[in-house]
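All protein chains but one are shown at their positions in the complex.
Right, subunit A next:
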Amino acid sequence: MKRNLLKFATICLASSLALTSCDKDNDNDVDINTLKSEVLENTAKNVIEFSYSEMLAKVNTFKTSIADLVASPTDAKLTTARNNWKEVRAVWEKTEAWLFGAVATEDIDPRIDTWPVDFNEIDQLLASSTVLDAAYFTRLDQALESSDEDIVDAANAMRGFHPIEYILWGEDGTKTAAKLATETRAKQYLVALVDNLQNLTKEVYESWSNGYSNQVAKAGNGSTEFATQKGAFIEIVEAMAGICGEVGEGKMGEPFNNQDPALEESPFSKNSMADFTNNIEGIMNIYQGKFGSRDGKGLEDFVQYYNKSLDLEIKAKHTAAINALKAITNPFGTALLASNSQSTLVQNAINRINELAEVLNDGTDGNGKDLKDFILQYSN
């Protein structure tokens, strides 16, 4: 999957020898074993689980604004709803730096954030007489149990963030409240989509709060998912490196290499640059063990204990990637074109993100150059 760019050497056993010369005695009083357990617990509970609870809170606010909007659409309410969508989206994009657990195994990511949108299916659905409510999406999930012949089947491509975006902004980003007011079916669909988004967010949040957080926190110490702490740390590092690959090679690289703005994600709201930036920001959230109001022990504390220069390198490359993304001020769909003066900035951002990916996981285990090697060496 996304980790394809990250080739792994076969001989991970050798990694235990590779960095011995860098091993420094530590003169502070931290007990490293306690620290490692604290890092895992804080990462699971105060970063990952908390991020999904934050997302759920934002979805709830968004849902209220949508109810208000469809009851009597005004341009001001439309703006509020759009801003709330962006706020939910900002949290979600950050959480894409930790796409493991239920969000991966229960196939939630494709249901919440599939791209592209199937316009034809949506248009047909809106033209049909199918009742559009939250139960409609439950039926999509359980199409087999249903004998409903009306059901439209392109389940994943018709829900989640982007169909909502499509209705709120319109294909060219010029939707007005007056236009939305006339779209009775689209309004029903919008309400159902947001209900579905709320349900999916709840599903992810509860998977962590009802057990998966403890599985990560107790890794190597009674966890049935993670027999070792090393396993949990590797899962985290792979996810951090994975999102770099996804942004650099996929979300940015594919439209840029093909010079095709039609391949851009979040094109209606012109929110792509914010998406990419939040994806990369998420990496530092999990590395530092901070999310919103929560702050505790993170991987950085573990890394600093043994290898301060690696810690500095990760942070420097992360800052460089964020700065490179922020330097792009045009919408991504415009900036990526070779004729645009900002296309060199797009190339630069892709390069910086690839460099960040390298210091997280360069694809070769045991050469002692990246965060994954650090984990292989210093965790059990």
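Everything below uses one rule, namely that a contact is a pair of C-beta atoms (placed from the backbone, for glycine too) under 8 Å apart; a residue touches a chain by one contact, two chains touch by 3 or more; residues count from 1.
Basically, contacts and distances are computed from a predicted model.
Not shown: a single chain whose UniProt protein name, out of "ABC transporter permease", "Ion-translocating oxidoreductase complex subunit B", "Heme exporter protein C" or "C-type cytochrome", is "C-type cytochrome".
Note on the undisplayed chain: of the listed residues A:68, A:206 or A:225, the one touching it is A:225. Interface note: of A:42, A:114 or A:269, the residue touching the hidden chain in the full complex is A:114.
For the chain missing from the display, the contacting residue among A:47, A:102 or A:284 is A:102, taking the whole complex into account. In the complete assembly, the contact with the undisplayed chain comes from A:125, out of A:69, A:88, A:125 or A:371. When the full complex is taken into account, the listed residue touching the unshown chain is A:234, out of A:132, A:234, A:280 or A:303. Think of the hidden chain as still there; on subunit A it touches residues 1-10, 12-13, 99-102, 104-107, 110, 114-121, 123-125, 128, 141-147, 149, 152-157, 225, 227, 231, 234-235, 238-239, 242, 249-250, 254, 262-263, 365.
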